[in-house]
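One protein chain is absent from this view; the other protein chains keep their places.
A, B and C are the chain letters, set down in written order, and residue numbers restart from 1 in every chain.
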């Protein structure tokens, strides 16, 4: 059978439901929804191997925040969204007072839909050197360092190896990796942010699967923050044809249409900039006590 | 009936064929194919109103060059392709010795698939000021000026009005406008260049129809050079669903999937850079006598 | 005698003072200082030909705002500075309710110290098309269009001719041109903004004198806004040597040191970004009634 691939746990759950018998119960998985600052937050918890096998994802917590309000540029949506995101990041991290954090931006800045990681890095407050050299002034902040890992073709080094080398040197208490993802549904593109405490397999969304970046690899907790920015064109084609009533689809035929093609919003450049800023600010609010969006504006300007 | 839109005359002809009775003859349109330096060149001539009505395009010549060999980076493909393009541009322009030319790059450089025009402008040799100020040194070249018209949202000025203002001042003998186009078929994206002696309606590919840029508007001959860089996702969806055997498609339903979405190659950044260079060099070779690709490299470096 | 050149009227006045007898009175020139929102504002008015000859500048008003507080990133300095600048722009423009304005960014965006014009253009609210197409929503704003004129080498067209062509088409009531300037004194680099109601001669600061952009050329009032971003290295060398007591300086010798060299701050990239934003916001506040810095943030984001 042609495997339907998605980076999003909420979609993996939908896919399971579509394929399963109506009566079957999804075991080993719990999910719940809530509202946070007006943003819908869905948590999917994969509790054990049974759940992991069903959804084809590692055991762990996956939190999805729907950010339509941000994209529609509602009043105050940016600050409310950054706070909602910050709140979920905090819950996953469980930071202690003196913890240090390494934030890693994955992906290729030269390719717009893949630039979420590097652009988030630019919106993250870098404080490690300030705390160490000017403790009187910056001692109340946590030590945050930032790494943009580049892509294999421009470095010759696997991202996972690169991050491991730096993490072993810096010995941060936590790593946060930020990356672009693939979704199955156009409606989710640039409209959701997923947090996970399982780490990440970079490039899994675009078919270049790489070594995992997670606690097993790095030896410290790894939080992944991802945004779906593309749908694979062949995936979309198959889904649409199915919905249009073409029952006997040969997925290999489908991949002739758009095997190297991606579907993105016309506004992808603006969307990626907006969302990268949101994630960066959400991280900053979560990592430092008693700072505001205005403080971050000032620090980064 | 839902109008199937395309910027390419070869596709308009295909669409007509799909919808017409098998026996019907397409009147008022002639087409022919040839090989030029190993590149396939198709010419569609719309001869009269009957042809114009059938293909929904103005009377004129439309030349399509297939550039797969360039994209696959075959040896020497760039020089051969630039020469093939130059040869077709020359036939449309019919330049006299002392003619001057204004080259206009349409589109938004900040949006990758829309950046063909501005990027071509950077690959075009600007000589007007050199010929006028240093005639001893540059007198053998034609006077070429270059305009990047920007987009309405960043100027407040319609491209057509902007170009008309500058053209009335400079009074060039010819205008060449370069723009990104939309295609219906994934296989043509970043794989063809269309030349037309009819001018252009900018943005027609992405649904923001604007004032035409043609001889009627500007008062001088206008050659358009266009490259399809996107397929509208709704168009693609409808086509695919149809092919998959879903006969009764409601196009309005389809546009729910991807109304604001576009389909592009994963390699769009590289593709747009390569093709913009090809077009710029093709223009340079056509506008100046006795120059080589190496001369252009030197001039532009 | 070696002409000491400066784009700033306040410096021209200083130079005159250095060279004149102590008793001589500078006739035909009035100047005054004031404080605006905590920023020092100096106005030099050249009243007649006698003053124009003495300072080597056209008759008109020249206003200099010292922006050290902005560069030092004092609290609230940006908003206070933009308001102070807006207030002076308003006095020079004397706008009527329905006036339209064309804002022109001069200079080369690819050369950091020359990028003030193009970068200011990006911080200017473009409203002409909105007011005309959506009068219900935007009817209370003035019609503002924006032009980035490019540089001769990349267009083949003189900026003055280019702007004249567009101004004749759009027929704005006022033109505002923004450009980088040269100063004689390091202390003024990126620390002052000069407004003038005399228009501008672009490139005068860096030795490539071009056609003037002023009321005579364009047929409508032209306000110039300029920022000194470089000191010519030869000028600096001569000044410094003089101060160091080397009385008999041969300026031609001096120009051997740095004839093609410029002096800029190490922080020039940040400085140019900050100041371009200040000027753009100052223009926006002056051109539209009842808008705030927050409104502009929202519009431009």
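Following the convention adopted for this analysis, a contact is a pair of C-beta atoms (placed from the backbone, for glycine too) under 8 Å apart; a residue touches a chain by one contact, two chains touch by 3 or more.
All values derive from a computational prediction rather than experimental measurement.
Which of C:26, C:47, C:80 or C:186 touches the hidden chain is settled by the complete complex: it is C:186. Shown as candidates are C:18, C:75 or C:260; the residue that touches the absent chain is C:260.
When you scan A:26, A:148 or A:291 for touch with the missing chain, the hit is A:148.
Where chain A meets the missing chain, the touching residues are 121-122, 126-130, 143-148, 150, 152-158, 161-162, 164-166, 168-170. Mapped onto chain C, contacts with the missing chain fall at residues 110-112, 186, 189, 206, 231, 233, 236-237, 240-241, 243-246, 249, 254, 257-258, 260-269.
The working rule: only the chains that are shown with their structure count from here on.
Compare each chain's C-alpha centroid with the centroid of every protein C-alpha atom shown, and the nearest one belongs to B. Each chain gets a centre from the mean of its Cα atoms; for chain A and chain B, those two points are 38 Å apart.
Separation between the centroids of chain A and chain C, computed from CA atoms only, is 45 Å.
Looking at chain C, one finds that none of its residues touch two or more other chains.
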